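For this depiction, one protein chain was excluded, whereas all remaining protein chains were kept in their positions.
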Amino acid sequence: MEGSNARLINVGLVGISGYTGMELARLLCAHPSMRLSSAVSRTEAGRKLGDFYPFLRHLPSADLEISQFDASRLCANCDLVFLAVPSGTAMKITPQLLAGGNRVVDLSADFRLRDPNIYEEWYQIPHEARSYLESAVFGLPEIYAEKIRQARLIANPGCYPTSIILALFAALKNKLIEPASIIIDSKSGASGAGRKAALTSLFCEVADNFRAYGLPRHRHTPEIEQELSHIADEPIRVSFTPHLVPMSRGILSSIYASLRDKAMRLEEIHKIFSATWEAHPWVRVLPLGSFPETRHVRGSMFCDIGLALDKRTGRLIIISAIDNLCRGASGQALANANLMCGLEPDTGLKLLAPLP
Amino acid sequence: MEGSNARLINVGLVGISGYTGMELARLLCAHPSMRLSSAVSRTEAGRKLGDFYPFLRHLPSADLEISQFDASRLCANCDLVFLAVPSGTAMKITPQLLAGGNRVVDLSADFRLRDPNIYEEWYQIPHEARSYLESAVFGLPEIYAEKIRQARLIANPGCYPTSIILALFAALKNKLIEPASIIIDSKSGASGAGRKAALTSLFCEVADNFRAYGLPRHRHTPEIEQELSHIADEPIRVSFTPHLVPMSRGILSSIYASLRDKAMRLEEIHKIFSATWEAHPWVRVLPLGSFPETRHVRGSMFCDIGLALDKRTGRLIIISAIDNLCRGASGQALANANLMCGLEPDTGLKLLAPLP
Amino acid sequence: MEGSNARLINVGLVGISGYTGMELARLLCAHPSMRLSSAVSRTEAGRKLGDFYPFLRHLPSADLEISQFDASRLCANCDLVFLAVPSGTAMKITPQLLAGGNRVVDLSADFRLRDPNIYEEWYQIPHEARSYLESAVFGLPEIYAEKIRQARLIANPGCYPTSIILALFAALKNKLIEPASIIIDSKSGASGAGRKAALTSLFCEVADNFRAYGLPRHRHTPEIEQELSHIADEPIRVSFTPHLVPMSRGILSSIYASLRDKAMRLEEIHKIFSATWEAHPWVRVLPLGSFPETRHVRGSMFCDIGLALDKRTGRLIIISAIDNLCRGASGQALANANLMCGLEPDTGLKLLAPLP
Partner (left out) sequence: MEGSNARLINVGLVGISGYTGMELARLLCAHPSMRLSSAVSRTEAGRKLGDFYPFLRHLPSADLEISQFDASRLCANCDLVFLAVPSGTAMKITPQLLAGGNRVVDLSADFRLRDPNIYEEWYQIPHEARSYLESAVFGLPEIYAEKIRQARLIANPGCYPTSIILALFAALKNKLIEPASIIIDSKSGASGAGRKAALTSLFCEVADNFRAYGLPRHRHTPEIEQELSHIADEPIRVSFTPHLVPMSRGILSSIYASLRDKAMRLEEIHKIFSATWEAHPWVRVLPLGSFPETRHVRGSMFCDIGLALDKRTGRLIIISAIDNLCRGASGQALANANLMCGLEPDTGLKLLAPLP
């Protein structure tokens, strides 16, 4: 007597007006086992989702009415809630949702740094939910799948950290490089700056332009160092410089590090990388001589990795590409939610880059 | 004893290196009931599909070896063949495939014009397969679904004609406008020029630029006029001017026409348009005051239509937007193939625009 | 005893933070006979011009301190003042400056429409300086040079009107077309929306997208109609639809009109256009078969015009391209100022498009 919807998992989305909320709305509309049952936005409450996002018209969720945040209603209606809200807001909301029995995937930075003092130093906000940090799981599915399955609170990784941790994992785990030598030069599309009406994000300020920003202390630095140190099992400090590319989506990270064994051949390194990621189809170690391009991963969960060896200087060059909104935020959040709900991680995420 | 692949429909794709071939490869890789069993390319034969198209790596079809054209092999291996080859080539290949018992969806212009003399006048090539014109079906699913289901040869519509015919259908069918007054100003992304190494298609020649082209006699004109005349049941001549937009995908057509009844209100017109398309979810008549944007249909099958009434001049303005590669070419080809194979037309085509 | 600066004309610029102010700053920094002696901005007062606009560093005006608006100081320091402020603000400032003996080139719409009632209908603001409308001169140098030389107040034309009036002048003056048939489909780069932190102007909302806007009643319509009516010496109503192109600069207008004499040949029309503009080097009537591209006029004063004849429908198609910020705003303002100061109109305006 049960309808086909009976098996659907009800999920809530707090914060729909930013680019990560927009991407989650897209992904959830196409998910075979989840249903967006609550969409929350302070500024858009009362409108229908399809009116706010015309690209969702004629889809099942188009008629969903956007509502104000109400923790108890979310707990009653949803099996799991995604938070696509600014850092500082998530830490206020999360405890209410967890207390109400809900599970939370938080896309902000609030639960990523295990040490709240480091959070306060880099984000310049007092941490108001310190007691939740211990149980929060850093949601990188390839590395922490087991913990994610059991988690009630996921700290979804930042976009730059995702591109960098996946790129360096094999090299650090296998002790191929000197940790003190790591230099990371990352480039991101403009959606990384969020959907805020800021002068510096205008088309005419971004198009036909290229610039660095946030240097020398971008907020993603401690998150990168925390995870790389954990993988290498020793404290690591990196130089990390992000740049703004005149494109909407995508992150490409160019990473330079000195080889420990200068005699090591590129083919051996490539073999180690390939073996490391063999069981993880989203991480594609490209054939030697091929290098990642952001368009090849656009709108998808793939992380493409290319390798070069600068024999003249003994440096390994690792290039990685991800889609910042999908793999670097909302898609990864959904993969974590899939794991938490006992689904295959790629449910609703078998996405291919539309080219060109 | 049959595996799960037993139910898959085997399809062939002749011409993989252009943008329509690329788009079909993307769509077929994600199709639940079809399998790309032959990929043909003169220049790329011998390579694996995933090596030629890095964005397909780690997908089922990635290991498919690209082959040379061989009609009998295609007939043996495939239930249906897509032709993504230039106009002039399709007319040479199609008879062999049909004779071998295959069904063909031709994305070129070779079978679109019912009158071969008009073809020869506008394309400046002799038509070598005139006898097939009568049975070829113009593949616009909303209008010709019944015929498409029975067809063995589909002439897949051009991108501009698709955006224009769908925009004008309700107005002409219901005799709202004066046919002699129609002026069509269309704008297309650069993928419409194809994936040829041409100087005029270079990034530095297209970016930060806008221009008209092909005027006053673009080749899509007779196709537009043939179909509009058919809908209106009277001969129609239009002014059609295409322009090149510095973006990869998308077509927006701005259409101007004088109302027959100058007293008609926009609300009435909107009602007629909405009723006309009610049963066709891919055509979205936007609420009054909303207008289409190419990004809202990007990579999808949607055709968004917006209406304005210039009361001061008595002109109806219809704006339509489609994705030129998906709705205007490969996705529409796949919808036609779905119908020919007895599937729901939207199988494998429940696509949402990735924004931004 | 006089230094070389003695001959320099001192000019003021009120409103530096928008794109037209930015463009005027660029042009004035390179002008051989003018010196930017006052730069006014409510929000940026106190900063140096070169700190606010890093691209002006190491140039003479870089050290100029931005000041608050002060009519008497401007009158004391400047021979002429440019107003790059919003419509509604210019009408408040202009009377003070004129009363103080200054001359004004106003880039806003406040003095463009001779009939203040039409202004109030389209701009929805009461006109507070009606008595100045009669003496204000519409600043299109090719058409009104004599009046501009004598003027004390210039109403600098809008960007769309400039591209349209120059395109249609020869056809209307010589009565080649039917005035009631004119349809104008214009396309503009994103700088036309101004330098405001608006969500709809963000890179991620504009890039890889194309859309119409402002239809069916864009504010430039009455300005276009006023000037076209004046040229044709009969009242004219047009359909005018602007679109947004994902590029920073440039306007291309595609104009459709029925020929009065359907037997007229394109060569004759071309001859008439060429003769009309022979003495005006900024208007370039392209050879038959060539059509304008916005990049060819980028950052310059040129207006390129191309012609096509759709013999099948009897329509003349005129395509024109200008740079919206230079020819369509700040460069034209400077040409007007040149004329007012007794200089050659192209002083400091011998600008070439940087390609690519």
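Order of writing sets the chain letters: A, B and C. Residues in each chain are counted from 1.
Definition applied: a contact is a pair of C-beta atoms (placed from the backbone, for glycine too) under 8 Å apart; a residue touches a chain by one contact, two chains touch by 3 or more.
Please read all numbers here as calculations on a predicted model, not as lab measurements.
If you put the hidden chain back, the residue from A:Leu8, A:Ala30, A:Ala62 or A:Ala212 that touches it is A:Ala212.
If you put the hidden chain back, the residue from A:Ala39, A:Leu83, A:Cys204 or A:Val285 that touches it is A:Cys204. Touch with the chain that is not drawn comes from one residue among C:His243, C:Arg295 or C:Arg327, which is C:Arg295.
Annotation for chain C: contacts to the undisplayed chain at residues 19, 22-23, 26, 29-30, 51, 53-59, 191, 207-208, 248-249, 281-282, 284, 286-287, 290, 293, 295-300, 302, 304, 326, 350, 352-356. Touch with the hidden chain on the side of chain B covers residues 19, 190-191, 195, 197-199, 201-208, 246-248. Hidden from this view is one chain, which touches chain A at 180, 183, 185, 187, 189, 204-205, 207-213, 215-216, 237-239, 241, 243, 245-250, 252, 254, 256, 291-295, 298, 306, 308-313, 315, 317, 319, 321, 356.
Convention: only the chains that are shown with their structure count from here on.
Among the chains in view, B has its Cα centre nearest the centre of the complete protein Cα set. Inter-chain spacing, taken between the CA centroids of chain A and chain B, is 35 Å. Between the Cα centres of chain B and chain C there is a gap of 40 Å. Under the contact definition stated at the top, the residues of chain C that touch 2 or more other chains are 189, 204-205, 207-208, 246-248.
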